[in-house]
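Just one protein chain is left out here, and the rest sit where they should.
Letters are used for the chains, namely A, B and C, taken in the order the chains are written, and counting of residues starts over at 1 for each.
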Amino acid sequence: MRERTLFISAIVGIGLIAAGFAVATQANVMPPEASTRAVAVDQLFRILLGVSTVIFLLVEGALVFAVLRFRQRPGDDRPGPAIHGNTSLEILWTLIPAAIVVVIGVYSFQVLAAIEVPGLGPRVVEVVARQFSWQFRYPEADLATTELHLPVGQPVIFQISAEDVIHSFWVPAFRAKRDATPGQISELAMTPIEVGRFPIRCAELCGAGHAIMTSEVVVESVEDFDAWLAEQQAMANDPAQIFLTMGCGACHVLTVAATTGTIGPSLDDLPGVAGTRLAGVGAADYVEQSILAPDDFIVSGFPPGLMPKTFFQRLTPDQIERLAAFLLDQP
Amino acid sequence: MTTASASVSWRRYFWWNTDHKVIGVQYIVTSFFFFILGGALAGLVRAELASPATDLLDGATYNQVMTNHGTLMIFLWVLPVLAGFGNYLIPLMIGARDMVFPRLNALSYWMIPPAGMLMIASFFAGGAEAGWTAYVPLSIGGPPGQTLWALSVMLLGISAIFGAINFLATVIMMRAPGLSIWRLPLFVWGMIATSTLILTATPVLTSGLIMVALDRVVGTHFFTVTSGGDPVLWQNLFWFYSHPAVYIMILPAMGIISEIFPVFARKPIFGYRMIAMSSMAIAILGLTVWAHHMFTSGMDPRLRVPYMVSSMVIAVPTGIKIFSWLATIWNGKLRLTTPMLFALGFISMFLIGGLTGIFLAAIPVDLHVHDTYFVVAHLHFVLFGGSVSAVYAGLYYWFPKITGRMYDEKIGRTHFALNFIGTNLAYLPMFIAGLMGMPRRVAAYDASFTSYNQWATLGALILAASTLPFLYNAVLSWARGPKAAANPWQALTLEWQTSSPPPPENFPEIPTATGDPYDYGEPSPAAEPAAAPAAG
Amino acid sequence: MSHQAMQHAEDFRAGHALGLDHRKLGMWLFIASEVMFFGGLISAYLHYKYTLGFPETTDLNVVLVGINTMVLLTSSYTVVSALTAIRQGRQGRFAALLLLTILLGVAFLTGQLYEFADLYRQGVTLTSGVFGSSFFTLTGFHGLHVAVGVLWAIVTLFRGLRGTLNAEHNMAVEIFGLYWHFVDIVWIVLFTQIYLIV
Partner (left out) sequence: MQGSATRPEKGRPSYGVIFLGLVILTAIELGISVLRVLPPLSTALYLLFSGLKVALVAAFYMHLRQDSRFYTAAFVLPALLLLVFALLTIAI
């Protein structure tokens, strides 16, 4: 009898390990591995998945087996055997999980140490989150855009902060997120290794527009990146680009810039209406004032206090003037 | 002395009454009302998420529905219903006539309805929109409903603290003669561990909520970033309570499971002392792990590792419990009644929750899956698959004792089937949606997650449907069900040694506990089974 | 039949075997939760003290508050003497000492309010900044607990004068004493953390 149980448990054991290994290697539940960090994290994830599958099948299997095998047969109302415990078994199922946890803990620590260290000479990109749009600043080129571009293979450090509430900068394909906490800069290091467009999402509840607070990271070859950077710098003073960079489209409709935000009023009818909104204030002044101090005049039916009041820091007076002119002389 | 079956008038349940059995039922029935309300809000959430765009609810309304769903389910359903079980059962299980402070007991119940009304009122005053976690500065701005919400949660916290004082003092002071701590039923051990956590963790949340309320109403600068306020401080104050809160919600549930398995396997609990000590170990460790909710926050990165270690260590006592339960039913004579089915369902679903908890404890994986639907799936498997399954198991198991009538077994089994299918269908797809990149608390999502969300919505529909047979069964059986015997399950714990429902003073005279409360089964060689403890 | 099961000594046999009284146990458990409540407020204050450096501008009137601390220490002494008096059945001395405690409590509160007024004059208010908020909330809640203690002392005094509290039945005085001494201990910690440690 002893050999039979040993034999059966050996078979079951091998079966479980095989199943765990199969699930770990075949399961494809993660976005593409687009950064060095993603490769390391996925490796740890697969190990955890394998170990969990083995334990899951072991316990669920024992449960199902027990329910089928030890069900009370009709007419047999004798109680079960009076077993109160088995010290050696209890020690076993304390030490084995403890050992597994130690191994996983040490391995996780190693992976963490590896992925948190930025590569050599990383490019610094400032990420600024605000209610319901992302902005990326390249200090090297004194440039601000709403779409993140990165050269493939070059390490980057994100310096993440927020202007109003807590957001969380998350690129699923890079396998990492870091909260954008107002009043402090949090760092996140990674190295993109795959060319492509990957979504950026806000992962911390930040208000009504939390779901639409998305952007994209474009990982491209070094040449394409440099070309893009130069082109962006040229467009820095182009009002249509300013409108996009500042993320106005996240809340306002402007057909000529093809934006569909509905949190703020539509700007399509601005040329006709701007001059009449405030008595004695010309159209251009009204628009500029609405950009600098949005709460001074709120269009009826729209919530006050949502539009950021920090444009005076982020745009030069010349850029604001050009933006107002652009909004007023739409075709 | 009133006769055992005093005429049960419904009115006493609606008025100040210091009988722990009346208070227990008051807690359970009131919290069930909030369970249905929270479930309806969950229905709204799932209906909105059936399609990628925000079509049913706009962003702000969705946040209110989601926030109140979470808060109602935690503070007005799971915590009070477990307090209800504790109130009804602890005096009976330790052979006492009532709780040590009966009036304080009634007071802590009667803080629940006003707090519930306040929470519902906050919905209409432009409700709370910052999730049940109410992170600052988001929870500092926003409509006045958030302040009512904070007051309501404060009230519920204070009620829980009074309850914890009562439970701990009762178990320490009023155990029957012969009932040493190593003969206490494991549900009582669960309540001891839970009450210790409530007593030490809830006040910190109360102090945090006071700071939020002052910031909102009076204009203090606890969390105003421009004048130096630190949002991460709130996260510390909040999670110092809220992680122990999840253990507060699971430990009594584990206690219920430890009560049910030996009775329906007709076999002693396996490793009684290890399970009791594991409850306390989980409680103590639970107080040291709170910052694993903050791995991605602005906290100092070097401090994360100790929290990872202590969070992973908790898997060991949890594992001991699961393996001990398995060993309890192994080689037993399983009676697959509805409470047993729910207990088995608890094991398989809580296991999924527990294992995914280890993924979340590992920092590198957590940096990817934090605040995604992976976490939503994890917490629902642990809370809905875990605590709520155990609460259902407990409700069926003690239904004859509380009401004196038997529930209908067939309807109970349909309820279990629907509940089990619904839970797995609703929450398994969420794991994959989270891994693939769907953030948490979003009213709209990328089209690539549509199929996962539609399966989840279908699962939620089945869950909604599953509560109907339960309600029908509970109400009908309580009114017209067949009379139940004093000890229908031939259980050995003290609450089954008195009549069903028990008389106001619980026992004719205080019993003496001699045997071990789980002395089931025939000792080998097949001698006469150990005599049940002499009842009085 | 309002269920009011009369509690007899034998109900608490298990607790008495451990040398515990149910009312004192309840009080100590309540004190445990109060320790954690003040813990939350103190942690917030200390977090800001050591990250923002308090108090940046104003220097706190340590001498005045030092005297205030002496007042509260004295009130602890009078409370514990009152308990000894009631246990010896000396009702008069008990009432006198309890009245003295009430006066000392009120004196402490007055001193506290005087200091607050002085700070308000210097422009440090509840809403003036992070220091103002955390300082006034922390000391304010402690003051609130002292006020509740004073009211409780007044009730205990009347129960003493009416004779319900005497040599045999005086646990209520001991429970009040536990609460009062705990509030005094909280003040000792606050005095050190806020006023003394720089």
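Here, a contact is a pair of C-beta atoms (placed from the backbone, for glycine too) under 8 Å apart; a residue touches a chain by one contact, two chains touch by 3 or more.
All values reported here derive from a predicted model rather than from experimental measurement.
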Missing chain touches which shown chains? B, C
Tell me, which residues in chain B touch the chain that this view leaves out? 172, 199-200, 204, 232-233, 236-237, 240, 287-288, 291, 294, 299-300, 303
Note that chain C touches the absent chain at residues 9, 12, 16, 18-22, 24-25, 28-29, 31-33, 35-36, 38-39, 42-44, 46-47, 50-51, 62-63, 66, 69-70, 73-74, 76-77, 79-81, 84, 168-169, 171, 174, 177-178, 181-182, 184-185, 188-189, 191-192, 195-198
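Definition applied: only the chains that are shown with their structure count from here on.
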How is the touch graph of the chains shaped: line, ring, star, complete or other? line
I'd like to verify one number: the distance from the centre of chain A to the centre of chain B, where each centre is the average of its C-alpha atoms, in whole angstrom. 31
Whole-Å separation of chain centres (CA-atom averages), chain B against chain C: 35
In whole angstrom, how far does the Cα centroid of chain A sit from the Cα centroid of chain C? 49
Where chain B touches two or more other chains at once, by residue number: 228-230
Which of the residues in chain B come into contact with chain A in the complex? 54, 58-60, 63, 129-131, 133, 135-138, 141, 225-226, 228-232, 265-274, 296-298, 301, 304-305, 308-309, 312-313, 315-316, 319-320, 322-324, 326-327, 329-336, 344, 347-348, 351-352, 355-356, 358-359, 362-365, 367-368, 370-372, 431-432, 435-437, 439-446, 516, 518-524, 529-530
Complex contacts: residues of chain B adjacent to chain C: 2, 6, 17-19, 22, 96-98, 100-102, 104, 161, 164-165, 168-169, 172-177, 179, 199-208, 210-211, 214-215, 218-222, 224, 227-230, 233, 236-237, 240, 504-505, 510
In their shared complex, chain B is touched by residues of chain A numbered 29-31, 37, 40-41, 44-45, 48, 52, 55-56, 59-60, 62-63, 66-67, 70-72, 76-86, 89-90, 93-94, 97-98, 101, 104-105, 108-109, 111-112, 115-116, 164-166, 168, 170, 172-173, 175-179, 181-184, 186, 199, 201-212, 214, 305
